[in-house]
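Just one protein chain is left out here, and the rest sit where they should.
Labels run A, B and C following the written order; every chain starts at residue 1.
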Amino acid sequence: MARNDGEAGMTLVVKTVTRLTVGLIFLYGIYIVLNGHLSPGGGFAGGVIIALSFINLFLAFGAKKTFEIIRKDAVTALESVGAVLFLGIALLGFIDGGFFSNFLPQGELFSLVSGGAIPLSNIAICIKVGAGIFGMFLALVAFRGSEREGK
Amino acid sequence: MKSRALMFLAAFAVWCLLSWPPTALQLAAGAAASLLAAAVMGRMFITRHHMLGHPMRILTFIFHYMPVFTWELIKANFDVAYRVLHPGLPINPGIVKLKTGLKSDMGLTFLANSITLTPGTLTVDVDKEQGILYIHWIYVRGRDIDSASRAIGGRFEPILRRIFEEVVP
Amino acid sequence: MIHSWLPYVLCILLFCVGVYAVLSKKNLIRIILGIVIADYAVNLFLILLCWKKGGEAPILQPGAMEQVMVDPLPQALVLTSIVIGLATTAFLVAIAMRLHERYGTYDITRIRELRG
Partner (left out) sequence: MAGEYIPLLVAVPLAGAFFCALAARKSGVLADTIGTLIVALVLALSIYAVVSPPSTHAVGGWPAPLGILLVMDGLASLMLLVVSLVAFLVMIYSLSYMNAYSGRWQFHTLFLLMLAGMNGVVITGDLFNLFVFLEVASLASYALVAFGTGKHELEAAFKYAVMGSLGSLLLLLGIAFLYGYTGTLNMAHMAERLGELGVAPITVAALVLLLSGFALKAAIVPFHSWLPDAHPSAPAPISAMLSGVLIKSLGVYTIARLVFNVYGASPDLLNLLLVLGAVSMGIGVILALRQWDMKRLLAYHSVSQVGYMILGFGLGSPLGILGGLFHLFNHSIFKSLLFLNSGALEQATGTRNLKEMGGLSGRMPTTSWTTLSASMSISGVPPFSGFWSKLIIVMACVEQGRWFYGAWAILVSVLTLASFLKVTKFAFLGKLGKGFENVREVPWPMRFGMVVLALLCIVGGLMLVPEVKEMVLTPAVRVLDHGILTLGEVVRL
């Protein structure tokens, strides 16, 4: 139920709970990404969680407050940055034999810094996916908004 | 700024719980991640941080509110289970208004969520200006707003007032 | 044994339900839902493929290296296919919304202008 008490967003309860939890959701996304090579999860899952934290913010507080935190063109730019980073990591593999070769030292199993280039790829994927999904949400929602104004 | 610092502490604590037992690397990564989370999302984590400076309020929350809430939860569970299992299905659902004296966002949210979490009652909407909660009740006992307020929120409200309100009447 | 085949057959049945919805429904949103159902049927099928008796989730844990694991490859495939499905669904929804804006309806029989 979206009631407008003079300001955008949802009711008080949703806003207060969002305020308390959204940062922790964001943090959990980062956790999933950074531990992606050790436990279930990874760049995609973490990116989705991070995108969901922003979507949560958007739904609870409306567009204006969300864009104070992250601008709309920054979202689309970040998506491309993530893709370019990922591709760059793949191409850097050429210094060690070929496309997507793991060019960094593998490290010790079950340590946070291990797996060579895989955590880096995870971070790149996370940026790409997070920005992509939030951008997709914005595209769909912003379109609905323009439709309503048009009528 | 204080809100961001608190966010950082909370985030770091959560990180430590997630990666238990923490290694040095995990802690370093956690600090970086918490910083990022605090920088991005920390601005509105807590609006009235001076409230955390009163240890009585926190103690009241843990040692008074939590037991009361747990007891109400158990009672309401049995009540709803009885209504469901009873062959006559003694329900009388309806939406009632609840008048509250709470003014702060946190207080209202905790009241609304406490009411929602106890089975049988569900907060539908909150009107902050007039201090009114709209509640769906499985067995509406009376049409009178004061009795409804007492029956549903009576146990929580005084405690929450002592925890969250700036000036305790 | 007939019952070990049952999950696979049900999966194919679910796929057929999705395809049926795509081919017979007249509402754009229902067509999209049909595609989603078929998509998830295929994903489910891939996940069923990697099942192994007594297999555990293919995650290396410190200390428990020697265990029977299910085949991890289809899980990676499913993740990819979910991403693709997500992109397709988002695209279809966006197009459906724009069509609704132009025509004021989700009914495909009233949208059809291209013929012949």
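Throughout what follows, a residue touches a chain if its C-beta (ideal position, glycine included) is under 8 Å from a C-beta of that chain, and two chains touch if they have at least 3 such contacts.
Computed from a predicted structure; not experimentally measured.
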item: Partner chains on view for the chain not depicted; value: A, C
item: On subunit A, residues whose C-beta touches the chain left out of the figure; value: 73, 76-77, 79-81, 83-84, 87, 90-91, 93-94, 96-102
item: Residues in subunit C touching the chain absent from view; value: 15, 18-19, 22, 28, 31, 35, 38-39, 42, 45-46, 49, 73-74, 77, 80-81, 84, 87-88, 91-92, 95-96, 98-99, 102-103, 111-114, 116
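Operating definition for what follows: only the chains that are shown with their structure count from here on.
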item: Subunit B and subunit C: spacing of chain centres that average the CA atoms, whole Å; value: 39
item: Subunit B to subunit A touching residues, read off their complex; value: 7, 10-11, 14-15, 18-19, 23, 25-26, 29, 33-34, 36-38, 40-47, 105-106, 108-109, 112-113, 123-126, 128-129
item: Residue numbers on subunit A that touch subunit B, as the complex places them; value: 1, 3, 5, 11-13, 15-17, 19-20, 22-24, 26-28, 30-31, 34-35, 53, 57, 69-70, 111-113
item: In the complex with subunit C, residue positions of subunit A that touch it; value: 39-40, 44, 109-110, 129, 133, 136, 139-140, 143-144, 147, 150
